[in-house]
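Input: one structure, supplied below.
One protein chain omitted, others in place.
Up next, chain A:
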Amino acid sequence: MSAFRFLHSSDLHLGRRFGNLPEELRGRLREARHAAIGRLAARARESGASTILLAGDTFDTETPAPDIRRQALAEMGHHAPLRWVLLPGNHDSLQASQLWGALRLEAPDNVVLAVEPAPLALAPGVTLLPAPCTTRRPGRDLTEWMDGAGREEGAIRIGLAHGAIRDFAEEGGATDVIAPDRAARAGLDYLALGDWHGSLEVDVRTRYSGTPEPDRFKHDRPGTALIVSIEAAGAAPEVTPVETASFAWRTLRLDLLSQDDGAALLAGRLPEGRERRQTLLRVAAAGRASLAGRTALAAAIAQAAPEFARLELDEAGLAIDCEATDLDLIDRGGALREAAEALRAESLDATRSAAEREVARAALMRLFSYSQQAGA
């Protein structure tokens, strides 16, 4: 028997709307999620996988808009004979009976709905043990049933589940934790997990594929899918990550020293060229910066921002150093200098609340920027 090869992905979150982002970007991000279907199919075909296992959260909500649902099914159908196996996750659990009812009616032949915790033959000698989410919060380990199920001499057994294995669930506070050693306990050859949006190897047989199209800064890695190849029952699976993302969500950590030229450092580390259009970048500045350095950094960010899908500066970790020279740029003396000194003192005054210090600091930076605007 030749090796069984499939593509493991999850968390497509089709129909996610990104309400917190600007209108024009939303549409692109949403479209990119839909396009992930095609990219997954392409990766599968390229690597010779015949089956794509989606480990839950294919849809972002229990009631995706009909266009989302139908277009997704149409796209999947388009890639026949590739076979898609859809597992209900916590976002699109079986409680969304309307969704699954509609999918049942509309799904093309090459789309399989893994809605029953029962063995499912993927190929001769290959059994899929799905653990569909029955509700948003099942409150129990849904993979428990796999322990004794579908044991057949020489059969490859693949588990498919959605949820947290530790308390690092994507949305936190999970009580329904999947046993991390479920693969070993149930004698699975591979346990394909979904929920965690970053790719993660739990053990040699247990993996989170991560989302093929990232939707947040949290994981800071490109969207991937896993090509899994299993030679035979009991053999260690061979896993190859493949890139699938259209947009990159990245956090650029910029550790600065007071004398560093933040803007220059940034310039060297920003992605180049057309890549920027597909990048959502958060520059997390940390360390210390001079007033001028900080202003220059902000200006550099503002300058570069139009080239990016999104470019934002997170300077929560950045402390501003105010040197005499910075203040000199405001004024060498006189009332303006006095005001600047007062604000600086206030921003360093440990007896004041952090909020007050922050306000004073921001006011000082603003004064600096105004003084540059006002010119000589």
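The rule is short, and it goes like this: a contact is a pair of C-beta atoms (placed from the backbone, for glycine too) under 8 Å apart; a residue touches a chain by one contact, two chains touch by 3 or more; residues count from 1.
Operating definition for what follows: contacts and distances are computed from a predicted model.
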Choices "DNA-binding protein", "Carbohydrate ABC transporter permease", "Acyl carrier protein" or "Ferritin-like domain-containing protein" - which one is the UniProt name of the chain not shown: "DNA-binding protein"
Full-complex contact with the absent chain, from A:Glu62, A:Asp189 or A:Glu315: A:Glu62
Residue ranges of chain A at the interface with the undisplayed chain: 15-21, 60-66, 68, 95-99, 102, 331-336, 338-339, 342-343, 358-360, 362-363, 366-367, 370-371, 373-376
